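One protein chain omitted, others in place.
Chain IDs A, B, C and D follow the sequence of writing; residue 1 opens each chain.
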Amino acid sequence: MMERTTFHRSLPAIALALLFAATLFVAFVEVDFGEPRIEEELPVNYQPGEEIDTENITTPGLRYLANSSEETGSANLVTAVVVNYRGFDTLGEVTILFLAATGVGALLSFIKDDDEKKKKKILPPSLILNKGARLVLPLIILFGVYVFLHGHLSPGGGFQGGVIIASGMLLFYIAEPTKGASHKVISIIESTAGLAFIGLGIVGLMTASKIFLANDFAGDWGEVGMLVSAGLLPLIYIAIGFKVGSEMTGLVEKMRGDGS
Amino acid sequence: MARSPLKIVLTVLVLMVAWMMLTLRTDIDGLVQEIIAGALIALALGIFLSGILPDAGEGNPVKRILMFFVFLLIFFKEMILANIDVAFRVLHPKMPIKPGIVEVKPGMKSDMGKMILANSITLTPGTLSMDYIDDSLFIHWISVEDDPEEAMKPLDKAVKEVFP
Amino acid sequence: MNGLALVFYGGILLLIAVGIWGILSRRNLIKVIMAITIIATGVNLLLVSVGYISGRAAPIVGGDTGIDASSTTGSVVDPIPQALVLTAIVIGLATTALALVAAVGYYRKTGSLELKSWSYGLTNEKEVKK
Amino acid sequence: MIAINVIIGMVLIIIGLSFQVLGALGLIRLPDVYNRLQAATKSITLGAISIAIGVGVMDPTLLTKAILVAVFLLITNPISSHAIARGAYRSGVPLWKGSVVDKYGPALERKEREVKE
Partner (left out) sequence: MTPDPVLLIVIPLLAAFLTPLVALGSKKFARYVPLIGVLAMGVVSLLLLKDLIEVQPRTYGAYNTIESTTGGFQPPFGISLIVTPLGGLITFGMIMVALYVLVTSIQKKEDDKGPWFEMMAMMATAGAVGMVITGDLFNMFVFLEITSISGTILAALPRGNGEKGLNWKGAAGYAVISALASFLILAAIALLYGATSTLNIAQMAERVGSIDTFVAGTALLLMIIGFGIEAEIFPLNGWAPEVYRGSRWGTSTIFSGIIGKAGLIAMLKVVTVILAPALEGNIAMDILLWGGVITFIVGEAAAFTSKDLYRLWGFSSIGMFGLILAAFSLGGENGIYAAVLIMIGHLISKPVLFSLTGAMRHKDRDLPLSVLDGLMGKSRVTAFLFIGAALMLLGMPPSPIFWGKYFLFSGAGGESNWLLVGLLIVGTLLEAGYIGKLLWRVLPKKEEAKAFKLPITTTVMALIAVALGVLLGAVPGLLQDIIDLVVLEFGGAIIILAGVI
């Protein structure tokens, strides 16, 4: 009975949603799937490896492909785009995560206040899970560090590494419901990493190019493909890794503290 | 959960090996950079995190490391047997199972030993460790035999040699 | 348009349609938030598939892909949408976390998760009593 | 001519896959959560390890990473199936009616009473 009425009520919604999707579909048909749209400016019969005149290219994607290795020193072009060409976006993105983590903490403090805390006595966590989590936590953190330290060489980067570290901490929180890193430490790491990111951006304002977030050391340190290469890029990713790791840990930690 | 120097050294070594396995590469320059970075990270993590590692018991480290390989041999043999056992039970038309939860008392004292034992029991024929309650391990057994302690003997002994 | 495009765009837009239907027809906040995350997934997939070029490798030089630094053009996919998706995923996560906290607060105060009354202020509806 | 390591890798992957299939079959055929977990854990762990090592053998540059993956699976898989089994038991999933003995239930009750007091 209940089901029926909801279904009737949602018929207009279904119609509207399908209409919307159909409109989008017709529009996206124009954007051919899998076609090399960014390569319209290449000469006809172009073969990979041929020299091209990058001066005349105006499509950003194409120029990044052609020039990224020299300009940023990063072997991973996605990282070059994320941290260097569109680094300003990434700064905003880190800020969004920071705002969300801070906001969740602030708002939960209002919710918790009104709550009478009923602490149930529960069995201690299982020994096997607890010790197992303790055993693998260093390995998970090591892997997270590996991912964000190699962001300019292999798939992954600061965000992914940070999330891996936070998932390790989540495992630890499941295994040890009462223990964990302190609020204060998390908060300090979070803010310091954010300040470090902006500081690295300001380095660009100070050095040769006088431009925020410029990567002036791209070619100076190491060759493409080495751990030490790509100038400030790995440093920024380290800051992002710490920041994302601490933020996600903080998010999990705050939500856990609520008990709901 | 004491942070003995030996424990820190071992932790750092294990982490270092894991790092090198992740970053192994052929060119010398790159390898040197990775080794330096890995050493720093492993050192930092080892010093900070060796405190949370489970207690591994006391004993002669060299002997324990050797025994660890013996344990691995036994364990892998049992694991392959376990899979053949599963295959037999699952494919057998009548499904010869007689499940139940039994209780055993493992011989080791260290937390690490208990954890490793429980994990290896899960992967050996017919058994799944459920929980520890006050030093006794509860095991779900797919075909209950008379004396569970007897069946656990070889694994228990091997683990006890490594993590007493 | 080829068949692959039909599968990709059709599936993704169906995902978005499911999400929009959920937002329009459900009143339970948790379900609405679920619908939002479905839309987020759909849009992220859409963004990635816009940058895909069939038969090309991931945009990483050397290492596992074995692509030479001088011949990236014409042999790898467009890196920009992949970078954008990274940002969009994080943003979706932040939004979801906040919406959930607001839902928890709403539930604690009113004992309900229903968003019944969006009245445009024309009526002064009664709040749900706890 | 296919290189010898590719053949070995293929064989390992095939073995792994067949164990995975057996595990899935066990998941369907066996009667209750605990028995299913038994079959699933063992076969899936060995199957996955076998596939990982197989890939490592086929492409030797990945071998060390594959071994690391195998070690991780060996540690975490049994822990997670233990957590599922324990959680299932404590949230009241019953044993199969053909089970012959249950020593865990009474012990758990005793322990819970101790903690509450």
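Note that a residue touches a chain if its C-beta (ideal position, glycine included) is under 8 Å from a C-beta of that chain, and two chains touch if they have at least 3 such contacts.
The shown structure was predicted, so the numbers you read here are calculated from the model rather than taken from an experiment.
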Among shown chains, those touching the left-out chain: A, C
Absent-chain contact - pick from A:I38, A:I52 or A:L251: A:I38
Where the missing chain touches subunit C, by residue: 16, 20, 23, 29, 32-33, 36, 39-40, 43, 46-47, 50-51, 78, 80-81, 84, 87-88, 91-92, 94-96, 98-99, 101-103, 105-106, 108-110, 115, 118-122, 124, 127
For subunit A, residues in touch with the removed chain: 23-24, 26-28, 30-31, 37-38, 40, 58-64, 71, 84-89, 91-93, 95-96, 98-100, 102-103, 106-107, 109-110, 184, 187-188, 190-192, 194-195, 198, 201-202, 204-205, 209, 211-216
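As a convention for this text, only the chains that are shown with their structure count from here on.
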Length of the line joining the C-alpha centres of subunit A and subunit B, rounded to whole Å: 34
Sites on subunit A at which at least two other chains make contact: 126, 128, 132, 135, 139, 225
Multi-partner residues of subunit B (at least 2 other chains): 18, 22, 118-119, 129, 131
Complex contact set, residues of subunit D against subunit B: 19, 22-23, 25-26, 29-32, 34-35, 37-39, 41-43, 45-46, 61, 64-65, 67-68, 74-75, 77-79, 81-82, 85-86, 89, 95-96, 98-105, 107-108, 111
Of subunit B, residues touching subunit D in the complex: 18, 20-22, 24, 79-80, 82-83, 86-87, 89-91, 95, 97-103, 118-120, 122-123, 126-131, 133-134, 136, 138, 140, 142, 144
Subunit D residues within the subunit A interface of the complex: 72, 75-76, 79, 82-83, 86, 111-112, 115-116
